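Taking it in order: structure first as structure tokens, then the write-up.
Omission of a single protein chain aside, the complex is shown with its protein chains in their original locations.
Per-chain numbering from 1; labels A, B and C assigned in written order.
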Amino acid sequence: MATASQQDYLWTLNFGPQHPATHTTLRILLTLDGERVVDAVPDIGYLHSGFEKIGEHLDYNQYVTVTDRMNYISPMANNVAWHHAVEKLLGIELTPRCQYLRVIIAELARISDHLLCVGAMGLDVGAFTFFLYGFYERERIYDIFEALCGARFTNSYTRVGGVMHDITPGTVEKIRDFLARFPATLEDMERLLTRNRIFVDRTQGVGVLTREEAINRGASGPVARASGVTRDLRKDEPYLAYRDFDFQVCCSRAGDCYARYLVRIHEMRESLRIVHQALENLPAGPVNVGIDRRVNLPDKSRVYQTIEGTITHFELVMSNRGFTVPCEEAYGAVEAPNGELGFYVVGDGSNVAYRARCRPPSFVHFALFPHLIRGHTLSDVVAVLGSLNIIAAELDR
Amino acid sequence: MSELVKNVTAALTARFDGCTVSEFRGEARVRVPRHHLLPVLQFLQQEQGFDLLVDITCVDYLVYRDATDRFGLVYLLCHTESSQRVTIRVTLNEPDLHVPSATPLWEAANWLEREVYDMFGIEFTGHPDLRRILLPPEFAAFPLRKDYPLQGRGERHNFVPLARDAS
Amino acid sequence: MALEVPENVLVTKLDALASWCRKNSLWPMPFATACCGIELMATGASRHDLARFGAEAMRFSPRQSDLMIVAGRVVMKMLPVLQRIWQQMGEPKWCMSMGACASTGGVFDTYAVVQGIDRFLPVDMYVPGCPPRPEQLLQAVIDLQDKIQREGTVSGREFERREPVRALLQLPILGQTPEMRARR
Partner (left out) sequence: MTLAAVGEALIKSVIVLGGLATGAAYLVLLERKMAAWVQDRLGPNRVGIPLTRIRLSGLGQPMADGVKILLKEDVTPAQVDRGLFTLAPIIILVAAFAAFAVIPFGSVLPTNLGVAGIEEPIRLVIVPGMNAGVLYVFAVSGIAVYGVILGGWASNNKYSFLGGLRSSAQLVAYELPLGLGLLGVVAAAGSLDLETIITRQASGGWNALLQPLGFLVFVVAAFAEAARLPFDLPECEQELVGGYHTEYSGVRLLLFLLTEFLHMITGALLIVILFLGGWHFPFGVTGWTDEVGWVGAIVRVAVLAAKVLLVILVFMLVRWSWPRFRYDQLMTLAWKIMLPLGLVNFVAVIVLDQVLTLWGARGWSGQLLLAAASWGVCVVSLLVMALAAPSISDNRARRTRAAWDELV
């Protein structure tokens, strides 16, 4: 039997690279039979800006600014991921307070990422207000980040062996306030969409990914969990302080767009729980590893008053000095909002990475797209795209 | 290194000659001769349960200290049941930059290999669709090789400017 | 437009009125590629509300929009697309380069990123920041409104009867000329 893609009455639609539903920049060449998608050939690279090449020219602390711009809807998670990998290479054990702080920012970043993702999915199927409700909460997360590190969007908060600076009581209050008020908004958002018949009919059963396919195609994060893969690096390979918290891994068996939406909504709830626990049990103590590790800039008081403080400071800030890194290779991955975000870092003894490979979840997930969309209709393209949460900067790097 | 990974690496070295195992920060890395690559991956996936291909990447060791080989190809595998990881490494030298493709084993390898091809010019034999993925098809260089400058060779500014009156 | 008597009160008043209407109805074409695109969304969202200036009617069809906001870095694979969209927009049109990457390449001084779209496109307004805060973008919109009011109908090109551009400019799609290929 001739396959559908060999028929001559098919027509081609160029979807993107500048299209309202691609949100950023990607291009799909759709082969259509009427409105039904016979084949989809993604064409990416419209935002390829050489992140990995830059990683070979910026030192370990400078590169964090570039990771901000990688998955730009949750920059904090990228910061955490990058320095997680670097610290693995260096063999640094963080202080408990720093671990908790990083957990807090990572989970807040997860909430903001999921808010934008489900919002954009809602936007793609036509629910604009839902998107803006989510965005309003994102603004409040921005406020928290701004109070934490001075930048609302591109944070660059983490440093090798610690964070930029400690959290202030005012910020803690802001986070508490957010924790208290966010559930109500989430309820509102859910009331708008979760049980809306139009939305459910648009997404249920669309773009189904089975468990086997999810593993074989390398899916991770919410996309994999929506397909029944019970894999969450926070549970399976606990990094930072995730061992200390009580939270659930949200899974579904359906593997369709609706399941991915639900998984994300529930993950926001679980993230809230984690942030709450971390905030209430935030350990005292320093946020940076000790001066003997010689990776963090020491306190100003130490720099001015002690000789090893001064030496450490200048050793670190002078060009071509910095800290020493083993001539080794390490892969460190964290559970970013989008999936497994890992960095493969090759150290060569200098203070600049020899190779800084990023394992981007969007890239792997977008490779799923032709498989998911084949046989569905043109309108489902936007729903599937929205549910996969493709971030072009992370996709193309 | 956990018990599971120890057993697996032991089985691996026993079955395929020329494999060397090393360890760094508790993670096992196996260096595999190129002709064993596909069998090793197949063995790990189908017999040992390393069913998730996390990543394929490449490192250009052109200016690396004490490096003997030009390219190192890295396969990151994960055992989803127990979350154990294994890294497989293959080294390549110019001019023979061919390795067998892992696409028969993992669909995930498709785009990852295309990216490695795009960035390093390593060719995966048996790959169904080995084209440039991130860079335009006309692009001639392989930008992540160490002999390619960060700012490129002038490709980025080779366009016709549009004046306000011309449009 | 008949501008032979620039002192003519009626003409200048009409021109001012036209500029007033234009500046208050800037329909943006959000050419959002990267991080700045999210801040562009934030500007349109509830807290900052670009709508107050009548500029929230995002039109994704270049034919219907007046202001192209290039938000985010433009890489060499994307630049021909950008130029094409700019060509498709009808006069009068303005281009805003939002953020460091669009204006100068920003931190991405790499082989793939165009170091400032103004090398290849006329830009009316630059917004600094990486990415600019929504307040900054709002300020830029206000400044652009002032600029439109001040400049008036510059050339009246929108009233000319122009032949439709049949063939687009011969852009070397994706960045390479034959000489470059020959050199390698």
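Everything below uses one rule, namely that a contact is a pair of C-beta atoms (placed from the backbone, for glycine too) under 8 Å apart; a residue touches a chain by one contact, two chains touch by 3 or more.
From a predicted model like this one, the values you see are computed outputs, not experimental measurements.
Considering the intact complex, the chain excluded from display touches A, C. Only one of A:F199, A:Y344 or A:F366 touches the chain withheld from this view, namely A:F199. Of A:G122, A:G322 or A:P360, it is A:G122 that touches the chain left out of the display. Only one of the listed residues, A:L13, A:L58 or A:I311, touches the absent chain: A:L13. Where chain C meets the chain that is not shown, the touching residues are 16-18, 20-22, 24-25, 45-46, 49, 51-54, 56-57, 59-61, 63-64, 66, 88, 90-92, 157-159, 162, 164-166.
Taking the complete complex into account, residues 1-4, 7, 11, 13-14, 19-21, 33, 35-36, 122-130, 132-133, 136, 192-193, 196-199, 201-202, 204-206, 208, 256, 374-382 of chain A touch the chain not shown.
Following the convention adopted for this analysis, only the chains that are shown with their structure count from here on.
Centre to centre, using the average C-alpha position, chain A and chain C are separated by 31 Å. For this pair, chain B with chain C, the centres built from the Cα atoms lie 41 Å apart. Centre-to-centre separation of chain A and chain B, using mean CA positions: 23 Å. Chain C has residues 75, 77, 110-113 in contact with two or more other chains. Multi-chain contact residues of chain B (touching two or more other chains) are listed as 135-136, 143, 148, 150. Of all the residues in chain A, the ones that touch chain C in their complex are 17-20, 23-25, 45-50, 53-54, 65-66, 68-69, 72-73, 116, 132, 135-136, 138-139, 142, 152-154, 392-393, 396.
Interface residues of chain A, counted against chain B in their complex, comprise 44-45, 48, 50, 52-54, 56-57, 88-89, 91, 213, 215-218, 229, 231, 233, 236-237, 327-331, 333, 340, 342, 344, 346, 348-349, 354-355, 357, 359, 363-364, 366-367, 371, 396-397. Across the complex, chain C is touched by residues 135-141, 143, 148-164, 166-167 of chain B.
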